[in-house]
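Left out: one protein chain. Kept in place: all the others.
Naming follows writing order (A and B), and every chain is counted from residue 1.
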Amino acid sequence: MSALTATVRRLRFSREMVLLVVLIVLMIVMSQLSPIFFTLGNLLNTSRFFVEVGLMALGMTLIIITGGIDLSVGSNLALVSVAVGFSFVAGLPLPLAILFGLVVGVAAGLFNGLFITLLHLHPLVVTLGTLALFQGLAYGVSEAEAVSDFPGWFAYFGQAYLGPIPGQLIIFIVAVVVVWLILSRTRFGRYVYAIGNNEEAARFSGVPVRRVKLALYSGIGLLVAMASVIYTSRVYTARGDSGVGLELDVISAVVLGGASIYGGSGTIAGTVLGVLIIATLRNGLILAGVPSTWQLFVLGVLLLVAVFLNEFFRRREE
Amino acid sequence: MNLSDDPGAEQAATTADAPGVFRLRNVTKRFGGVTAVEDVDFDLRPGEVHALVGENGAGKSTLMKIVHGLYPPDEGALEVGGEVVEFSSPRDAEGVGIAMIPQELDLFPELSVTENLFVGRQRPRTRWGGLDGRAMRGEARRRLGSLGVDLDVTTTVKQLSAANQQIVAIARALVGEATAVVMDEPTASLTEREVQQLFRIISDLTSGGVGVVYISHRLEEIFQIADRITVLRDGHHITTTPASELDAEELVRLMVGRPLNELFTRHPQEAGEVAVEVRGLTREGEFADVDLNVRRGEIVGLAGLVGAGRTELAQSIFGIHPPDSGQILVDGEEVRIRSPQTAMEKGIFYVPEERRSQGLILPFSIKNNITLSILDRLSRFGFVLRAERRTAERFAKGLSIRGAKISDPVSRLSGGNQQKVVVAKSLAREPSILLLDEPTRGVDVGAKSEIYRLIDDLAREDKAILLISSELEEVLSMSDRVLVMREGRVTGEFDRGEATQERVMTAATAAAEGSREASGDE
Partner (left out) sequence: MSEARAPAEEGGRSLGEAFRRFMVRPEAPALVFLVVLVAVFSLSSDRFLSRSNFESIVVSVAVLGVIALAVNQVVLCAEIDISTGSMMGLCAVAAGMVASSTGGLVLPLLAAVAVGATAGAVNGLLVTLGRIPAIIVTLGMLYALRGVILLVTGGTWITGIPAETRVLGTGSVLGIDAPVIILLALFLIMELVSRHSTWGRNTFAVGGNRRAARFAGLPINRTRFLAFALVGVFVGVASMIYLGRAGSIQTNTGTGLELQVIAAVVIGGTSIAGGRGSALAALTGAVVIGVILNGLILLGVPGIWQSAVLGALILFAVATDVLRRRLLGYKA
């Protein structure tokens, strides 16, 4: 626990405890609403749906800790999906097509990072621009068509099970551990917190601020690309409008997990709990027969409430 | 200039018994656990210049922020015209005629001079209800004219020189019917000629019955214009005396609390090889053609006014803002430094003046701050080693950072202890060349003398030290050589023996004809 001071850790711990309690209460409520909710089968099945958001939320946590944001993740997911699908249709062997997709995802993230660091622009503006740009490229390149004649083994990424456990859940767990180690145990993680708390002082201390940011935005590009491959495999279709609005789920999860939107604080444990709460909510609402039209509304309000409570408690602690 | 030449002084003499403009009674203000001012009395009479002096961190600015309605006092009261008042914002203070010209000017860089004067004020309107631009510009020109300057009132403020920005800030403060004006270090970035212009403005004000609180570090200025002097030390009121009853030596003793020679520690020694040298270093709008060198075991003082380009020079050597042209040589070899990382690899470390914004990550623990610049040495395969804690403890202990655990966030520490953490952080890097930028700013006397002892130790360990300081005593007592900068250029170099207050101040301020270009202001 080298990255956190004793006091802050105590505080975080309590915040995460609150989230855990919320999650448990939520699960109990959901199991009352729907008898099949609290079955192992359903829980594991649910996990198939939050892995994509979860992977992106891991990267988003680090970016939000540095005081940045990436609104382009949903569009980037679509871009990667199209890159995989259409390079495959164009004759690239599928493994290479997938590799190409990963490269596109990282390149898109790197593009964001370069724009932000070289021109000193606010990430909000840049990624708002690339939100439109990536989306448009995905539409344009795919000519608004879909690809779904993948070979059978492509389903492995999003539909395979190891025993009762969905394959992507294992990928997610590995990613969680890796990102958690990076954030809490490494020099890089310390730099991330330093930049988020005081970017100028970090620079004066010899923290390679630009390189850290480039790594972060490229890194989230990689996570988005992984999410995209899983998503494309799960729905077995590559199309330009995949992932529309996913940035909301991702940011909501991170903020719900206790990361301050102003930067400087946030944890992987919190984010994972945030992801689980949102997934439970979505799944539960579906099982309980709540119309899907409600879900956007619920998510939007949830995001607002989460940020509000976060900042409210943070101010009281100070 | 002598006191009786000053029309404000005569005015003050005749109105000395009139009711004060305002009075602070037994005021105490704490921030968290730190007491900034305690049980302080202060009053201002109409038409006088009342100087408020004290070392950095003595509580001057805090006291005046209470007067200006930015902070409510924890104890004690503020009286205006004999009545106790409670301000909830600067607007309330301005409502009763108390204006403030803060040290960091609160102007709107993107807006025109005219617009800056009228923000938040009543504006003239035309018959049709629109704003009367012509009248506003006329009024702006008239106000600036009454201060003796002629500016294009349609230019944006960011294009003005530091001196003209200062004048806009004064004009802005005087838009209301001010009876008291607080000036916090108004001459910090002005040339001698501009200072005299400011003094003329002040005497115009006082002869009109306005009281002026004048905060400054420059003792000669204080004796030139002040009628009374109040000394604060460590948040306590020490004395309030007519200026004519004090001399500079006595004033310094009151401010510092002990004779100067006990504060400083310096054992001059034979300097070694040149450790760092710059030749013709230039950065557009900040400094030009700077040559200087620092030898091993030597302390070179860098004196000058705020805004003379010293901080910019040091930050350039440290790679924050790389120079446009010129050479930097470390141990005789030319190096290209484009980032603080490379500077550190070359053994250079810069201790910034802005402790809270540039020196520390406030929410981080003492340990994490001390090790932030040496994580590359304290990690393997990117993972931070457990040895980190021992290293941090060693450096924290060396500087006797008291009353705190190594895992406490530095935001809870006092200014002096925070500064020690900044210094510990730089020592942890074990640099051979240290650039110290105002290392004792805002630090109490005890911590100051410890920092001086430490600087002396470092020099005796053969480190090359560049000491940037605006406190002349500090520069003169600590340095083996003194360089003086003015308007981005080195204008004087003195050996320890020949450096005197007068010589250094002359080199720092010698009336410059033509004003500085605007770009260096930030």
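Keep in mind that, in the parts below, contacts are C-beta pairs under 8 Å (C-beta built on N, C-alpha and C of every residue); 3 or more make two chains touch, one makes a residue touch a chain.
Only a predicted model underlies this, so the values are computations on that prediction, with no experimental measurement involved.
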Given B:151, B:183 or B:313, the one touching the chain that is not displayed
B:151
Tell me which residue among B:34, B:119 or B:248 touches the hidden chain in the full complex.
B:119
Hidden partner chain, touching residue among B:111, B:238 or B:329:
B:111
Touching residues on chain B - with respect to the absent chain
70, 89-91, 94, 102, 106-111, 115, 118-120, 123, 129-131, 141, 150-156, 158-161, 164, 285, 514-515, 517-519, 522
Using the touch rule from the top, list residues of chain A that touch the missing partner.
69, 71, 115, 119-122, 124-126, 128-137, 139-140, 143-144, 240, 245, 248, 251, 255, 261-262, 293-301, 303-304, 307-308, 311
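As a convention for this text, only the chains that are shown with their structure count from here on.
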Chain A and chain B, separation of their C-alpha mean positions in angstrom
45
Residue ranges of chain B in contact with chain A within the complex
318, 320, 339-341, 343-344, 350, 352, 357-365, 368, 372-373, 375-376, 378-379, 382-384, 388, 407-409, 425
Per the touch rule above, chain A residues touching chain B in the complex are 2-3, 5-8, 181, 185-188, 190-191, 193-194, 197-198, 200-208, 264-265
